[in-house]
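With one protein chain withheld, the remaining protein chains of the complex are depicted in position.
In this document, chain identifiers A, B, C and D correspond to the written order of the chains, with residue numbering beginning at 1 in each.
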Amino acid sequence: MHQGIPLHYFLIVSTLMFFIGIFGFLTRRNLITILMSIELILNSVNINFVVFNRYLFPHKLQGHFFSMIVIAIAAAEAAVAIAIIINIYRNFRSIEVGKVDEMKH
Amino acid sequence: MNLSDLMIMRHELLLTLLAVSILIMDLGAGPKHRYLVLPVSLILFFVNLIIGFLPVREGTLFGGMYHTSGLIILMKNILNIGFFIVMLQSFTWLKKEENKLKMSEFYVLLLATLIGMNFMISSGDFLMFYLGLELATIPMAALAAYVHHQTRSAEAGIKLILISALSSGILLFGLSMIYGTTGSIFFNEVKAAYSSEPLQVLGFIFFFAGMGFKISLVPFHLWTADVYEGAPVGVTSYLSVISKGAAVFIFILVLYTVFTSIDFLWKDLTYIIAVLTMTIGNLFALRQKNLKRLLAFSSIAQAGFILLGIIAGSKLGMASVIYFILVYIFSNLGAFGVVAAIHDHTGKESMDDYNGLYHTNPRLSLLMMLSLFSLAGIPPVAGFFGKFFLFTSAASGGYYWLVFIAVLNATISLYYYLLVVKAMFINKNDHPIEPFSSDITTRLGLLICTAGIVALGFYNTVYELINKLSIGIN
Amino acid sequence: MNNLVMFFILSGLILVFSVMTVLTRRILRSAVFLLFVLLATAGLYFMLDYMFLAAVQLTVYAGGIVVLIIFSILLTSHISERAAMAGKWPMIASAFVVLLGAGVTLYTIYSYVFKASAEPAIPSTMKSIGSHLISYGEDGYALPFEVISVLLLAVMIGAIIVAKKEVK
Amino acid sequence: MHGYAYTVYILLIPFIIFIFLGLFGNRFKPMFSGIVGSAGLLVSFILSLTTAYRYFFASAPGEDGYTAIIAMNAVWLRLTETLHIDMGILLDPISVMMLIVITTVSLMVHIYSIGYMKGERGYERFFSFLSLFTFSMLGLVVAANIFQMYIFWELVGVSSYLLIGFYYQRPSAVAASKKAFIVTRFADLGFLIGILVLSFTTGTFDFQTLTDPAGPAVTHAGGATFLGLSVITWSLILVFMGGAGKSAMFPLHIWLPDAMEGPTPVSALIHAATMVVAGVYLVARMFPVYALAGIPALNVVAYVGGFTSLFAAVIACTQLDIKRVLAYSTMSQIGYMMLALGVARYGGHEGLGFMASMFHLFTHAMFKALLFLCAGAVIHAVHTNYMNEMGGLRKYLPITHITFLVACLTIAGIPTFAGFFSKDEILAAAWHHNKFLFFVEYIVAGLTAFYMFRLYFSIFQGKQAHYHHVPQEAPYVMTIPLMLLALVSVFSGFIPFHSLVTSDGLHLDTRIEWGVAIPSVLIAVAGIGVAAVMYRKESALPERMASTFRHLYTWSYHKFYIDEVYLFITKKVIFRYISTPVAWFDRHVVDGTINGIAWVIVSASQKVKGLQSGQLQQYALVFVSGAVLLILVFICLLY
Partner (left out) sequence: MHFLNLFVVVPALTIVAILFTRDLKGARWASAVGMSIQLVLAGALVFMYLSARNAGVADEMLFTADSTWFPSLNIRYAIGVDGISVAMIALTAVVIFAGVFASWEMEFLSREFFISLILLCSGVFGFFISLDLFTMFLFYELAVIPMYLLIGIWGSGPKEYSAMKLTLMLMGGSALLTVGILGLYFHSAAAGGQHTFHILEIAKTDIPVTAQRFFFPFTFIGFGILGALFPLHTWSPDGHSSAPTAVSMLHAGVLMKLGGYGCFRVAMFLMPEAANEMAWIFIILTTISVVYGAFGAIWQKDLKYINAYSSVSHCGLVLFALLMMNQTAMNGAIIQMISHGLMTALFFALIGMIYSRTHTRIIDQMGGLMKVIPFLSAVYVIAGLASLGLPGLSGFVAEATIFVGAFQHADTFHRVVTIVATTSIVITAVYILRVIGILLLGPIKNEHFEHLGDAHWYERISTIILVLGIAGIGLAPLWLSDMINFSLAPIIGKLSGLVNDVPLVLN
């Protein structure tokens, strides 16, 4: 295929990255590392879009721009999340996710 | 493309204009006049609401990324109505001393989410859809975390933003698969190329999960109650009604126009999720003592009912869903309006605090009862019609057992609604909530809700209009 | 062939640092590993001839987000602090779910035959990207571009509101 | 056409009086209601007499004998095409005879009650109920339709209930009234089912169609069978069950002695003369069906009647409450009538028993009413019901004494008194059909004479008992009815029943069969003699007799413990072993299931709360697991 690298290779990488991100989300106890896991997830999605665009549908730039938008949104999300995390830190004096469970049941 | 074409985007443009003007007014007004920004924005939004009903051209813009139709405009107008009520209801709270420095920002953020929803509903491709979705979600997190001095508010904010990020990650992964297997992100092209290949199914399910988060379907619902409880009441009601309504709108639009070729699949999926959502939502709602939390779980159960309309896949189904959302906006905002009014005056939101409310605040109690009955689907209030039409549409697809499960769930839900009614009307209380009178805005909001709850069922024109505009899978 | 080697190096980096990002117990290191992942991803984009995207990835992601994250880490934790991981059972459950999900997904992807479009490719030069970005016709992205500006504005306000210190 | 339409007034007058007194009686002086009631009944009485005269004597019977006349008929309720409940008046020999019996006795009782009930609380209520009863009883006898009969049958039952419970503040009266109602109600259940079966088989309620020898009831007799008996037979047995209940046949007799808790005039009217013979009347009314289609049922009637007569007579010998003695005597005499019907067959001389039964019904009504009214007068005078607290009343109550003696002689079957003739016919009929029952009846005749004179001697002769105040003869308003009834008792034996009331309406030649009559008279005299020896003077003989036949005496004194059996069945079995478990079952099992469902839901709600742990990552785990699970399900399993 393109430049000798099969499409599936990219997809395997991105899929693994996606699930590693999810694993991180599920297991890290620190809110910021959870946020980083999300970045991993979004990054893997970006790879997908880009690769599909390049390999399969190069006649348009849909995947490409999708990735761009995702990057921008990831930034926005991170901004708000970090703002809230700082707020949490002020309120809880900790950014341990386990401690943020005042509301339950 | 010329300027008149842009008028097709009137809803979004006006809202953006409104948001910007509020921002500018807020910046421009001196500290003495800042309190004027709120009423002015209210009035401006009301004007916008009215303008929304003026006829507008249907059409497609930006190469198919944006499109409107009578149906979509109707949905936007419905959201506008709800938005207006939320604005009215949060007025009292915003005027409080604690929010002095961030009054109008609240409206701006809310407006931003509404713009996002409008774009989302109007989207013609997954990119705009995703963008709208995020625009409708990210500022929400900021709104949920609006109250600084409350840990719960921050907690709600972080839970919302993180889970929403996760869900949008999963949704995006699904979208990437959809893109990869169909070669396009445009709805009409995706529709043409979609079949039930496993990878496409996988992509669809990831997409479904992402939407499930927005509509709070089980098992993607767990954030709901915590966020609803922690967020300010206005935000909660907004989340539970407008946000959810918009998500349902786009969800049903996408299902009915894009994934038509795998309708058998999403119908089965919806069946399972509907049963789970109704049942789990109700089971959790049963033992809630906090009104906001109770309404949160009830709104999960209501989402399950909404799926009953979606599953039909017919014009009837869509009409029922839209009608139900409209009714639901009035009913739920009525209930939240009462909760907000009481919270604003007393800070109380536990069911036990409501004991004997009827004797001190009869009108609020009556409205609360009406709203709850409407939520439960009891005649003659509008909720009855809404629910009945949903059941009808599910039955039209032959899903009689699903209808049965749903109606049984409606009965269970009646139980906890009645618990609230019981608290207000029957239970005795030595220290009931003192009689108080609310602001004119709160009253106006509640009045609109009451009118909606009472009249919507009998005023058949509304339903017929919706029905006329609705579409089904052909 | 070179490309393949390059790909293996980059993807190897991506995967290893991804794993390390989620497994290392030091938060700051984790941020640095994330930076490596993002850089390697940018490398992939370069390989695919998406220069502009790679640049965006470098500036926005690596330059913006990671810096933001590092700042916040510095703001909220001590350098030496070791982040706790979830307990044993959550770990096992998460690992199980993730492995299952990854397995199914990979299997599904692998068994799918992707169909490429026959139409000729369009260049992904800066010029063409630029013109696409401001075009409002077919394959034009002016609208998302504008909307995202609204989003960023809203997010800015939101972040300020949330992070702003309360005036008591 | 037939000119009998006026007979409807015989019924309507008491009914109107009932309504009037019931609603407005308390607006007037008490005496007023008595007078109104009696006056109204007098009119009914005269109308009945006129009817009887016109029916029997004014026109000669045709070839078919006395035929039935429908004086009026109106549909009351349409049930099916063929089945409709009518309100009609059927005049035939037995109903006309019953009109006379009822109006006569009722009139006497009304007049008597004016005196007897003086000063009682609820005077107007009493007369109102009496009128209701009279109305119902008249309606019962003239019923043209078996369902109409059932309707009035029930009304009679409820009037009886109301009157027995007249002294409603006395617990025993309340209990007795309840018992009477429930026992007869139970019997009526049989009657109702009988009607259902009968109407299902024959498609009609109409008496004339039913009893027509060529009608559907008779022609369907050979139809389906159940346990070896035809359906018609079963229905007749069920109908007889109703009759047995009303007529206090064994084993449904237990309510009658207790019913004596009611005011004595009530006992005279309802529980001696009229209502209790309704069962006999019912069988007589349906007689052609019994005789032509249900001989086994008729045998049941005969044996039940025979056994009851003996059984009741034995008990009567040991009772001390004079009204109870009379009550058992009534049972015994009705047993006679039933037996007579049971040994009769349709038509000609075979129908002797039928005629005898009706004859005895008539005479018995008169002398038994008389006996009760006399007893009432005695009780009125001495304020006790127990014969061992009485004695030597002869000189205080001369009129009562004479009339009571006349009645005793009549019931004992001493020749020239009415009872002799009617009883003789019965014995003759039994002799021809069933020797065993015949001998039983001989014994009963002796016992009857014995216990009646035991009663007579204990009350009017014997030792002078100690009274709180000197007993006084009743006022004329009470004694005149006594004398009138005594006259009727003496002379009614000469009424030519054999040519008036027969099974097929035709004239029947009868003569006194001396071979049967003489021994029976001798037995009666012997019975009187024994009673005289034992009770005329104070003696230790009764005690000795009692100890000699200790077991028999105790059993008899305790009415063979039938009440206890019933009590066991009702209190223990129904109340404790059915009703209580049913109530328990309902509360705990049925309702428990419903509550259990609620409990399950609520506790499920409690159980799942852990899902909502407040832990963000757990939410995410559920989220992801849900998505993965759905993928697994939909990709691997479904598609």
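One rule holds for everything that comes next: a contact is a pair of C-beta atoms (placed from the backbone, for glycine too) under 8 Å apart; a residue touches a chain by one contact, two chains touch by 3 or more.
Keep in mind the model is a prediction, meaning the values are calculated, not measured.
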Q | Chains shown that the absent chain touches, full complex | A | B, D
Q. Of the listed residues B:G59, B:P379 or B:P435, which contacts the missing chain in the full complex?
A. B:P379
Q.
Just to verify: which one of D:M31, D:V75, D:L541 or D:C636 makes contact with the chain not shown?
A. D:V75
Q: Touching the absent chain in the whole complex: find that residue among B:M9, B:M117, B:V403 or B:L456.
A: B:V403
Q: Since one chain isn't shown, list which residues of chain B touch it in the complete complex.
A: 271, 316, 319, 373, 378-380, 384, 388-389, 391-392, 395-404, 407-408, 410-411, 414-415, 418, 421-422, 425-426, 460, 463-464, 467-468
Q | In chain D, positions touching the absent partner | A | 75-80, 83, 85, 147, 150-152, 154-155, 158, 161, 165, 168-171, 174-175, 177-178, 181-182, 185-186, 189, 192-193, 196-197, 199-200, 574-575, 578-580, 582-583, 586, 590-591, 593-595, 598
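Assume only the chains that are shown with their structure count from here on.
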**Q.** Chain closest to the assembly centre - both centres taken as Cα means
**A.** B
Q: Going by the contact definition up top, give me the pair of chains with the most C-beta pairs touching.
A: A-C
(Q) For chain A versus chain D, what separation do you get between their C-alpha means, in angstrom? (A) 96
Q. Can you give the whole-Å distance between the Cα centres of chain B and chain C?
A. 31
**Q.** In chain B, residues with contacts to at least two other chains
**A.** 127, 131, 134, 138-139, 141-142, 145, 148, 157-159, 162, 166, 170, 177, 180, 183, 198, 202, 225-226
(Q) Where in chain D do residues touch at least two different other chains? (A) 609, 612, 614, 616-618, 620-621, 624-625, 627, 631, 635
Q.
Could you list, by residue number, the parts of chain B that touch chain D in their complex?
A. 158-159, 162-163, 166-167, 170, 196, 198, 201-202, 205-206, 208-209, 212-213, 218-220, 222-223, 225-226, 265, 268-269, 272, 280, 283-284, 286-287, 412
Q: Provide the residue numbers of chain C that touch chain B in the complex, in ascending order.
A: 104-105, 108-109, 111-112, 114-115, 117, 136-144, 147-148, 150-151, 153-155, 157-159, 161-162, 164, 166-167
(Q) Residue numbers of chain D touching chain C in their complex, please. (A) 617-618, 621, 624-625, 627-628, 631-632, 635-636
